[in-house]
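Below you'll find the structure I mean.
In this view, the complex is presented without one of its protein chains, the others remaining in place.
Going in written order, the chains are labelled A and B, and every chain counts its residues from 1.
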Amino acid sequence: MEGYNFAYLDEQTKRMIRRAILKAVAVPGHQVPFGSREMPLPYGWGTGGIQVTASILGADDTLKVIDQGADDTTNAVSIRRFFARTAGVRTTTRTAEATVIQTRHRVPETPLREDQIIVYQVPQPEPLSRLEPSRVQTKIMHALGEYGLMHVKLYEDVARYGQVSISYDYPVMVNGRHLMAPSPIPAFDNPKLDRMPALQLFGAGREKRIYAVPPFTSVRSLDFDDHPFRAIRAPHACGLCGATDCYLDEVVVDDRGKRLFVCSDTDHCATRREAGHSGADSLPEAAE
Amino acid sequence: MSDAIAIPGFADPVADSQRAFRAVLDAMARPGRIADLGEGLRAPAPLDPATAAVALMLADQETTVALDGALRDAAPWLSFHAGVTLVDDPTRAQFVIASICPDLGSLDAGTDEQPETSATLILQVPGFGAGPGYRLSGPGLENPAILHVQGLPDGFAAAWQANHARYPRGIDVILCVGNRVAALPRSVSVEQL
Partner (left out) sequence: MAYVAVKGGERAIDNAHAWLAEQRRGDTGVPEIAPRQIAEQLGRAVDRAMAEGAIYDRGLGALAVKQAQGDLIEAAFLLRAYRTTLPRFAYSLPLDTGAMHVARRISATFKDLPGGQVLGPTYDYTHRLLDFTLEQEASPPAAAETETDLAPMPRVQDILAQEGLIEPDALPGADDPGKPPADLTREPLSFPAGRDARLQALARADEGFVLAMGYSTQRGYGGSHPFAGEIRMGEVAIEIEPPELGFAIDIGDITLTECQMVNQFAGSKTVPPQFTRGYGLAFGHCERKAMAMALADRAMRAAELGEDVTAPAQNIEFMLYHCDNIEATGFVEHLKLPHYVDFQSELENVRRMRAEHEAAAQATRKAAE
């Protein structure tokens, strides 16, 4: 794009972010402060992920951008266009074809490989933020590895509801040392983070933090022996592809309470339908 | 202007530094993996292309760099092309570029609150694939990896384990040979074979 550097950011900014990313990889799960820039998209709309992606992206990369698991949600379209415009990189909706995947709120159903990098957009990088609003205090807790506050919260949940009530952005312990916010992915996706072959990078633009989980690193969802972590999904099959092991969106189809459940990962669903799978509600025009 | 300074940095600064970064990122994310930086850089003696590329890709006027005695001839080139602030005292540098492994315990290891402020050691070594073997395990590794490196001092594994024991504080190392790199993040455990 005229007047702007490759992938928008100037080289000095990229160096600063690259330094932060390398330190983040060296201390898995630790939030590294960085000089987050104002981007031409609003804070809270993926500026952290965009800055991380802009700093790693090269001309040979193939980029996939998803929001809520879908490539065609408006914010995913907007970010994909931003990179197509500023970096001219190839974009794809196919998880398997992508070398870099930027995501908001989901981890693709297709298992990621060693030669892929997934970049998460993070609104609130501090897993303790709802329990302790002061960053001065939470920083000390991370330094000491003192996470009693979170265990108490989970224990109180169990006492009150008989289970942990957190259903997304479910806190995880990384490499046995740092408590980490996995970003607001559904807890259903948490197990995918554990020992994932792909490098996972997390960018929080407004809060100015970058963190990382290297490949094959232990990522454990906090739980108790007598109340083990449980991934939640709607107990249905996808109405379009029939999948029974994927995370589903619930679509309200009429005003009499009728619901349709479909895969949230649009690429995974389309790939399955191409392979001949179908669900109870699939129609010819739906299977594009 | 001396001849050494005239040697260009990256031929294509944007693309070459991105490629170098991805190689180093790959190496840092998978300790012991040897990554190739490509052929985009000519380096002034006594720097290897990889050493020069890593320095150019990461250091600039916002960072402090210390060069050890054996590499001091590259100082004018580094100042000119990266605009770095060179400091004499390696214990106060964010990046320490060396061909002789310094005492890891003497470099800035950061703090428990800000472990990211620790130094990165860019260590130019004679070769990979030969020399003593080290078994690496930790984040980034599905199974322990074996890395052979020439030129690390005797007792390196013990010194490294002392560094590793300070986690999350600690030094991260980028090893450079020719146009290749391997990395040892502080999170990795090292055992000499």
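Everything that follows uses one rule, which is that a contact is a pair of C-beta atoms (placed from the backbone, for glycine too) under 8 Å apart; a residue touches a chain by one contact, two chains touch by 3 or more.
As the structure is a computational prediction, the values presented were derived from the model and not from experiment.
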Touch partners, limited to displayed chains, of the chain removed from view: A
Sole residue of A:D60, A:D115, A:E146 or A:E250 that reaches the chain not shown, by the stated touch rule: A:E250
Candidate in contact with the missing chain, chosen from A:A59, A:V77, A:L131 or A:L149: A:V77
Which of A:P28, A:P171 or A:P186 contacts the chain that the document leaves out: A:P186
Contacts of subunit A with the absent chain, listed as residue ranges: 4-5, 8-10, 16, 33-40, 42-45, 47, 67-69, 72-78, 81, 104-106, 123, 134-136, 161-163, 165, 167-169, 184-188, 206, 208-209, 232-234, 239-240, 247-251, 253-254, 260, 262, 264, 266, 269-270, 281, 283, 285-286, 288
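To be clear about the criterion, only the chains that are shown with their structure count from here on.
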Distance between the centres, which are taken as Cα means, of subunit B and subunit A, whole angstrom: 30
Partner subunit A, residues of subunit B touching it in the complex: 13-15, 17-19, 21-22, 24-25, 28-30, 57-60, 62-63, 111-116, 118, 120, 138-142, 167-168, 170, 172, 185-187
Interface residues, subunit A side, partner subunit B - complex: 5-6, 11-12, 14-16, 18-28, 30, 32-33, 55-59, 114, 139-140, 142-144, 175, 177-178, 195, 197, 199, 212-218
